[in-house]
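Here is the structure we will look at, set down as structure tokens.
Missing here is one protein chain; the remaining ones are kept as they sit in the complex.
Which chain is which? They are A and B, in the order written, and residues in each are numbered from 1.
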Amino acid sequence: MSRKPKIAFYWCAGCGGCEESVIDMAEELLSVAEKADIVFWPIALDTRFEDVEALNDGDIDATFINGAIRLDEHVRVVQMLRRKSKRIIAHGTCAHLGGIIGLANLFDSRQLLECACRQVPGMDDPSAPLPETDPGDGQEGPTLAALLPEVKPLDRVVAVDAYIPGCPPTPETMAQAITDVIHGRLPEPGMVFAHRTALCRQCPRLDSKPDKIEITRFRRLYETHWDPEVCFLPQGLLCMGPVTRGGCDARCIRANMPCRGCFGPTERMNDFGSGAMALIASMMAGEDEATLARLVNSIADPTGLIYRYSLAASILGQGPGR
Amino acid sequence: MGTCKPKIVAFLCNWCAYDGADAAGRARLKIPSTVVEVRVMCSGQVDSGMVLNAFEAGAQGVMVLGCQPGDCHYKDGNVHAMKRMALLRAVLKPTRIDPRRIRLDWVSAGDGKRYARVAREMMDRIERLGPASGPPENEHQR
Partner (left out) sequence: MTRRIRIDPVTRLEGHGRIDIRLDEAGNVNRSFFQVPEFKGFEKFCEGRAAEEMPTLTQKICGVCPTAHHIAGVKALDALFAVDPPPAARIIRELMHTAFVFEDHLLHFFYLGGPDILVNGDARKFERNVFGVLQAIGDAVGKRAIQIRKKVRALNALLGGSALYPVCGLPGGVAKPVSRETRTVVSETAAEALAFARDLLPLFHEKGLKNKRFRNMTRSSVFSLLTYYMGLVDEENRINFYDGDLKIVAPDGKTFARFPAEAYLEHLRERVVQGSYMKILYLKALGWKGYREGPENGMYRVGPLARLNAAAGMATPLAQQEYERLYHAVGQKPAHNTLLYHWARLIEVLYAAERMVELAARPELTDPHVRNLPEQAPSSGVGVCEAPRGTLIHHYRTDDRAIVKQLNLVVATQNNAGAIGLSVEKAARALIVKGEVNDTILNMVEMAYRAYDPCLACATH
């Protein structure tokens, strides 16, 4: 009699949205619980770290890890899970590319704490000591996990076998991946559970996307109305659809808002930011420096727009120093 | 490592800038030895990915040198370069790579003197900026 497959879920610096994506499997989750042993899932089960540590290496068939690597504790935990698991599947954009919290890499990690603890309005003591990660004698208080100098995607710390992109991934994709695992269909190394091609292919506005787009000024969403049936790009509104992997069914577009790239780059690209910059540059109308400078200036926050989800995975996202 | 001059990658367009660099060589003009010359067909071929890869490979600065506006062999390839580099510099502004480490400029065919001057100016600028921080390590590969 074969044993039930074992699966686990863990979150590093995540937000719980990827967990919700699993919970959104709704009744299907019940059949997962019948067919598999969920050996670790802090949001839903009372399993503790010591329960995982007690397992043998390789005991877990697949561990789904979301969230980016932000604290030293995350490194220890994912390394432990790597030992105990046959497969590690990174789910969600944070584990895949660093995610939005990768934007923290625009700053020194100390600056993040200084701001939160001393500089935001309403703090009672602008010279308060920052939270101490090692109180020293161990009697006063427990040690606190320390911030790493920068945020990293999961595969910079442990070998990752497959990726489920999206912020968060769709419940359907999570269901597919989890069902595959519990039926013994472990993913091939490097597999990405999404389309290979760009979102435009799924977009309900594809027909109105022209071959040639020339923008003289990029508009900001708050300052204008737009045609809800027509592609954003010729309307002067930046949309990352052409350089983003499909698989989300264009949910943001259907809400009448442009894509921001959470599924990451298509199969042909390594660095999302490079693809996005090529896209935007190709739409800029102008031939002289002054015109082009004005055009670039009309983009409010090019770095935040282009590297919103993938800064930590790019060359730009690592380390301070100019 | 201490007294080594920083590496600068120079993307040179085949029709103008590369010939300018060649002319500088023939005239034995002084070019900093750590300039790594990469021939491309057109400055408009250089996208931000190539520039960022150069930094990842250890470059401290990147030059993209093409034909004068109006002289591009492919008509407006150099205009593409202008657009891409303008955008890239704006994107780099808040990041760990100082946008001054990238220079887009024009060098006509045969203009060895100009090439040598541009290369030396760039080297001065990069030396003044000091070292940029390096690419990330993969911890589990240690």
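One rule holds for everything that comes next: a contact is a pair of C-beta atoms (placed from the backbone, for glycine too) under 8 Å apart; a residue touches a chain by one contact, two chains touch by 3 or more.
Given the structure is predicted, the values throughout are model-derived calculations rather than measurements.
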| item | value |
| --- | --- |
| Chains on display which the left-out chain touches in the complete complex | A |
| Option touching the unshown chain, where A:I101, A:C200 or A:M240 are the choices | A:I101 |
| Contact residue for the chain not shown (choose from A:K4, A:R220, A:R268 or A:R294) | A:R220 |
| Interface residues of chain A (partner: the chain not displayed) | 11, 13-21, 23-24, 26-27, 30, 33, 42-50, 70-71, 73, 99-101, 103-104, 106-107, 109, 111-113, 115-117, 120-125, 128-132, 135, 139-142, 144-145, 147, 167-168, 220-225, 228, 251-252, 254-257, 260, 300-301, 303-305, 308 |
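One rule holds for everything that comes next: only the chains that are shown with their structure count from here on.
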| item | value |
| --- | --- |
| For chain A paired with chain B, centre-to-centre distance based on mean C-alpha positions, whole Å | 32 |
| Of all residues in chain A, those that touch chain B in their complex | 75, 79, 82, 105-106, 150, 152, 155-159, 269-271, 273-275, 277-278, 280-282, 284, 286-289, 292-293, 295-297, 299, 302-303, 306-307, 314-322 |
| Complex interface listing, chain B residues touching chain A | 47-49, 52-53, 55-56, 69, 76, 79-80, 82-84, 86-88, 90-98, 129, 131-136, 138-140 |
